[in-house]
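A single protein chain has been removed from this complex, and every other one stays in its place.
Coming up: chain A.
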């Protein structure tokens, strides 16, 4: 099958800072290089180096861990962190650096793109800046990562231009139950979709509030057209391997590492768990003598805020 001719040639940066749009293929390709890896949240240069040494495939730079954002009294407003911190972390490591922008805050995203982060995560961990619209990610050259709880949400984000998806889980809770729920939801809905009759796709698309063309695409591919990472509450090697065995392409680990008793050791163990996720003997070995994990949050408590429900 012949390839469509696109805009052709190289994306060039002109001296006055104008940026041409990047092809979607390149954005997704950039994300594809993270496959099978662990992305770790870091809040300073030292943590970034520990993450790199442990084999993290990228770091998520922010000024607080999600568990601390969650713990703040009254919540407050969580915004993009100081770009200076991100620049510092970028200088310290050679692995990609990802940074968070508030949902719908396209100027925070522009700033992050301008300082050269490798990916922008449009994050429900921060306080949404637009409670109806997400960023139009097609307008950017930098690839975006977005969270989802179900297939409809994943496809809505992809329609907006997301180059990579992750589950939302419940960030900072140390409790993997929500990440598992969201992963099963996305992957389970795709399994059901594969069995549907073509005539039934129109109604299915309406039911999950997703574009019909993307629904048809997913049925054909048998998977999302972009990477899907597990995220939100992963704190042990077993959690990481669980997400991989459920069908995720990689994982994010946030507070789970630097809130634990031995971050460097745990970080290394989780990286190995994601590579050898179906080798139970190896998983047993690396899970031993890891030191204490992070404390957690009982999500059955109604008073606990659900970051995942902040956006749809």
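Heads up, the rule we're going with is that a residue touches a chain if its C-beta (ideal position, glycine included) is under 8 Å from a C-beta of that chain, and two chains touch if they have at least 3 such contacts; residues count from 1.
The rule is short, and it goes like this: contacts and distances are computed from a predicted model.
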Legend entry - "Cytochrome c oxidase subunit 7A2-like, mitochondrial", "CCR4-NOT transcription complex subunit 10", "Cytosolic Fe-S cluster assembly factor nubp1" or "glutaminase" - which is the UniProt name of the missing chain: "glutaminase"
Legend entry - Residue among A:95, A:109 or A:180 touching the omitted chain: A:95
Inset, instruction - Could you tell which one of A:65, A:146 or A:226 touches the chain left off the display? - result: A:226
Inset, instruction - Please pick, from A:33, A:107 or A:284, the residue that touches the omitted chain in the full complex. - result: A:33
Legend entry - Sites on chain A contacted by the missing partner chain, in the whole complex: 1, 3-4, 6-15, 21-30, 32-37, 49, 52-58, 92-96, 116, 118, 138, 158, 187, 214, 217, 220-223, 225-227, 245-247, 249, 268, 271-272, 275-276, 278
